[in-house]
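Please see the structure below; I have some questions.
What follows is subunit A.
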Amino acid sequence: MDSLHIYQNSYTFIVVFMFVAILLPIVALSAGKLLRPHQPTKEKMTTYESGIEPFQDARVQFNVRYYLFALMFVIFDVETVFLYPWAVAYEQLGIFALIEMLIFIVVLFLGLVYAWKKGVLRWR
Partner candidate 1 sequence: MGTLSLLVFSPFIGLIALLLAGKQSDNITKRIAAFSSLIPLILSILVYAQYQAGSGLSEILRWVQFEVGEQTLTLNYELAVDGFSVILILLTTIIAVLAVFTSSWQIKQNSHLFFMLMFLLEFGILGVFSADNLILFFIFFEITLIPMFFLIGKWGGTDREESAFSYIIYNGLGSMVLLIAIAAIFVTAGTTNFSEAAEYFRTSNEAGLQLGIAIAFLIAFGVKLPIFPLHSWMVKVHVHAPPALVMIHAGVLLKIGAYGLIKFGVGILPASFTTLAPLIAILGLVNLLYGAYLALVQEELRSVLAYSSISHMGIILLGVAALNEAGIQGAIFQSVSHGLISALFFLLVGILLVRTRTTNLRKLSGLARLTPVLAGFFLVAALAGLGLPGMSGFVSEFTVFLGIFENMPVIGAIGTLGIIMTVVYMLRAILKMTYGTYRNMFGDMNDLGMGELIPATILLICIVVIGVYPNTIALTVQQTLETLLVGIGG
Partner candidate 2 sequence: MDIQTLLSFEWGMMAPEFTILIVGILLSLLDLFGKDTWKKSLPWLAVGGVGVAIIFLLFQYGHGDISILGNTYVFDSFAFYFKLILLIATLLILLMVISRTVQQEVRDRGEYLYLLLAALLGGMMVASGGDLISLFVGLELLSLSSYIMVGLRKRDVRSSEGAMKYLINGSIATAFTLFGMSYVFGLTGSTKLVDIAREMSGSLGSGEPVAIIGFIIMFVGLAFKISTVPFHMWTPDVYEGAVTPVSAFLSVVSKSAGFIIIVRIFWGIFGNATFGGSDTLFATMIDFIAVLAFLTMFIGNLVALRQRNMKRLLAYSSIGHAGYILIPLVSLTPVSLENIWFYLLAYAFMTIGAFMVIYILEQQKQSEDISIFTGLYRESPALAIIMTIFLASLAGIPGTAGFIGKFNIFVGAVAADPAQYILAGTMAVMTVVSYIYYFNIMVQMYIRKPQLEGTTKIARLQSVPLILCVAGTIGLGVFPFIALNFFH
């Protein structure tokens, strides 16, 4: 069960990283608070918007269609991510991978057709 010890030991790194990750912002922010001068004026308290004066409420409603587009984008993004390594390693993978990839693309294509017919691609 040596492999198990290695397996369990590798969690030590994670624990160390977790502590560092928690401590770093706490230390940085509290140190900054202690060191910097604190002189608030009215102008300084307003929301920072790249130098422009803030003109509306921070909560803005986006059109729900953005989400649909975003979802569509993610799907095809993942497809590309999946296709590249396959294309590079095609020589080794052989015919089986080709069939699998074809199935994958057909499924995605069906999804695209569905979205298209349901009017997702049209901005109304």
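Methods note: a contact is a pair of C-beta atoms (placed from the backbone, for glycine too) under 8 Å apart; a residue touches a chain by one contact, two chains touch by 3 or more; residues count from 1.
Quick note on selection: all candidates are chains of the complex that A comes from, given by their letters.
On a predicted model such as this, the values are computed, not experimentally measured, just so you know.
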item	value
Touch assignment for subunit A within the complex, options 1 or 2	2
Touching residues (chain side subunit A, partner candidate 2) in the complex	1, 3-5, 7, 94-96, 99, 110, 113-114, 117
